[in-house]
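A single protein chain has been omitted from the complex, and every remaining protein chain is retained in its original position.
Labels run A and B following the written order; every chain starts at residue 1.
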Amino acid sequence: MLKRVIFGLIAALAFAMPMFAQDAAGPMQGILQQHAKIIVKSSRKTIAPAIDAVAGSGLPQAQSVLEAWQAKDMWQRESDGLFFKAEKIDSKTYRLIDFDSGDAVAEADKRDLKQIKPNSGIRALIGTALVKFQLNDPDPARRADALASLERDADKTLLEPLRASIASEKDPELQARKRRLERLLTISYDPEEAARIAAIEEMSSDLGVDVRAALNPLVATTLKIFPGDPPDGLNVVRILRPGKDDFSRDSAYTLLSDAGLAPERITSDAIRTALAENIEDGRVAGVPVHQLSDPAKRVEAYTALAAEGRAAPYLTEAEIDEALSTHSFAEIYAEPSPAVTNAAVAALGRIATRVGMNQTLDLVLDALSLASIYFLAAIGLAITFGVMGVINMAHGEFIMMGAYTGYVVQQMIPNHTVSIIVAIPLAFAVTFGAGVALERLVIRWLYNRPLETLLATFGISIALQQLAKNIFGTQARPLTSPDWLGGAWVLNDVVSISYIRIAIFGLALLFLMLFLFIMKRTRLGLETRAVTQNPGMAGAMGINPGRVNMLTFGLGSGIAGIAGVAIGLFAKVTSELGQDYIVQSFMTVVVGGVGNIWGTLLGAGLIGSLQKGIEWLNPSNTLAAQTYMIIFIIIFIQFRPRGIIALKGRAAGD
Amino acid sequence: MSTLLEVSGVSVSFDGFKAINNLSFAIGQAELRAIIGPNGAGKTTFMDIITGKTRPDSGTVLWGEKSRSLLKMTEAQIARAGVGRKFQKPTVFEDQTVQENLLMALENDRNPFAVLFWRPGQTDFERVEEIATEIGLVDALKRKSGELSHGQKQWLEIGMLLAQEPRLLLVDEPAAGMTPAEREHTTRLLVEAAKTRAVVVVEHDMEFIRRLDCRVTVLHEGSVLAEGSLDHVTANKEVIDVYLGR
Partner (left out) sequence: MRKSFLAQNPSVLIFLGILGMFTLAVTVASEGLGLGLISTSFVKTLGKTLVLALIAVAMDLVWGYAGILSLGHFAFFGLGGYMIGMWLMYERTRQIVVDSMANAPIPPTDQEIVDAIGTQIFGVVGSSEFPAIWTFADSLIIQLVLIVAIPGVLALVFGWLAFRSRVTGVYLSILTQAMTLALSLYLFQNDSGLRGNNGLSGLQNIPHLDHVPQSVLSVWFLWASALALALGYLFSAWIVSGKFGSVIRGIRDNEARVRFLGYSVEGYKLLLFTTTAMMSGIAGALYYPQAGIVNPAEIAPIASIYLAVWVAIGGRGRLYGAVIGAIFVSLVSTWFTGGQAPDVNLGFYTISWVDWWTILLGLSFVAVTLFAPKGMGGLFDLWAGRRAPERHGADLGPDQGALREKEANE
């Protein structure tokens, strides 16, 4: 910076006297002067020679000229028409810098200067021209930027500069990117057919979207009409015969008439309009108007009109056939070389197969993640419904309460990581408390009356939902996940899974183990199983059934709360959050087999993969997917009324 | 005496536990039979199999003159074919009157549409009264059966069985919880019923069985241990072992 200032001072001293610009003009100034007219005119259509001249000058200062030009830093001195790079000193005065020497040559009043303002189209052209300089720029960041802009939008003129820049590239990563881009540009732009085919084959095992983007234009086709047979020398995909090959007569004729090769077909609208214009004394060409609600009569009247020359002739089917038979229709590749299109088709086929396999993998991952969400939503139920046999329709609302707890915590603790760590135990505590209260106040009085339990908990569910609406309003509340859960694990362009789903999968596994541990290894689990199987006997052995029921129910509810935090992280938190999961959760438990956690796991797996499978078959419609899934479950229960893993014999009860 | 019910080679297991093991059993058209056996001998499961509640893993259950297999029929079809069952615990419809209970059991068309349009006629009321007299509940016809005493419920259930006019009666512990006088009454009812149909009584109480005075089948671990008169089986060494423990 200091250097520049000193330089500027020296320059100012040296050139204190105004000089005749022409005399001192360097080579770049010469080029600019040569094209001065079009530079000043600044039109995208005519500017090309000027840019090419600067870029192709081979002068080291070309890059800085282009950059200045692009940045609207190029000014013309009106007195002598010379171009300079100008820097603002104050609002009125500019310092002029010569392009060739890079030295400040003068200061000038703004009124004596004219700014060259290239429009965005020109700036883009300059940018393209700049790329080849930037590809060799000593700064790796600028090289990466240039490469990125190339990847977005390439041009055939850039293939050579790109190739030239590969060998000298020092950064291995950039070099790999350059090589890959070079292959893609070769596919699109290389003049040599063999080189293109080689590149196509080389890239045919690559799953990148950009590869497909490079290949797809090669196999793009247009439907063309030829009088007689298609001429030789075209790269024909196939000849279409009207009425066959999914190519209807109607669309064929429409193509013909659109191309002006045949008279337009008379539509029923056209008939009606023509008829309406020719009503005379309640008749059209002799046909009474009131009869014209019959389509056959309309044609009759229209034909008569046409015969009188008052309307375009009505086309008969025979005339249509005639017109069609004298033309041929063919799909033509835009790319003239058959060898290239064949190679591209084959490559796309190979890529499609690999993409299909990867999509299957992606689908499996998706299904797995959905299954773990269902499992998470259902695991609390597996305890309250599966083990205790208590049907709690407010379970969904416990999930909702957990999610809202997470939201409230996040309002108080802005740090997302900390807030999630606080929210999970807090959600457990809140819903544990709610569960215990529900058990003590309501469910306790209704043991062994499942239908009434169902109804009473419905009441609770309705009330809790409305309460949430009253407190939090009806709009969705966000529960933001910490940044480290924000991204996605990307395997390739097809397969990716967000970290949050992986976290939920992990959480589901954790809960599974927790459940197994509590039920099989702890005193509470033992007592729960005892109380569930025979409360009287358990009571006689010194277990307090009331306390055990309360704790177990609380546990199931608490887990629902944690599930709520997890679900809230990827779904919007609304008062209806629980409703969206409750039926599926019950289905998961019922399908899996009541009273068996492995069954619940299998049930979640089944339902998750089923839903994803149906969505894959009909991707536009998740509502339909849910509909069909529920129908499937209803039918499934026909064959395994007691679920996948069923208890047998007398233990199963009646 | 021709055979009404023939069970042969029937086995069933629950989660690996063999509840019935290659059991064979036959009963004639009009015969009273008692089945005894220690707990877990498979008495209830045996009845479950005949009435269609439990499907055996193997074996055959043949019924009537035409030797129809009962295994392919539903519980309701088996009941309509003529098998009546009384449960261990008295199960009557407590929310309904004695008369309604009996009317429901009365032998008539069981088809839902027929039932929808069916209204009791004079003969039906007479039949109900007849049965009620037999089981000693004629004064209680209009009372809800939930108000009846335990013994009365047992009788009502037997009355419902009789109203069904079954050809085979399966009676599970009819005397449980009854006073001696009530037992006497029950014995008379069963002996009377066995004159026109087959009756199988499952009972623990030896005194009750002695009063029935009939052939006895002893079940143990899901198969028949001994069969014959009560004196015969009580003299059997194995039976004594089973009952007294080895």
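In this section, contacts are C-beta pairs under 8 Å (C-beta built on N, C-alpha and C of every residue); 3 or more make two chains touch, one makes a residue touch a chain.
Predicted model, so just to flag it, every value in this text is computed and none were measured.
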{"item": "Chain not shown: contacting residue from B:Lys18, B:Arg80 or B:Arg210", "value": "B:Arg80"}
{"item": "Candidates B:Asp15, B:Asp57 or B:Glu94 - the one touching the absent chain", "value": "B:Glu94"}
{"item": "Touch with the omitted chain, as defined above, among A:Ala259, A:Ala307 or A:Leu467", "value": "A:Leu467"}
{"item": "Selected residue (touches chain absent from view) among A:Ala36, A:Val236 or A:Leu446", "value": "A:Leu446"}
{"item": "Residues of chain B in contact with the chain not shown", "value": "51, 53, 74-77, 79-80, 84-85, 87, 91, 93-96, 100, 103-105, 110-113, 115-116, 118-120, 142-144, 146-147, 160, 164"}
{"item": "Absent-chain interface as seen on chain A, which is shown", "value": "268, 272, 275-276, 279, 284, 289-290, 292-295, 298, 391, 442, 445-446, 448-452, 454-456, 458-467, 469-470, 579, 583, 586-587, 590, 621, 623-624, 626-627, 630-631, 633-635, 637-639, 641, 653-654"}
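As a working rule, only the chains that are shown with their structure count from here on.
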{"item": "Centre distance in Å when chain A and chain B are each reduced to the mean of their C-alpha atoms", "value": "70"}
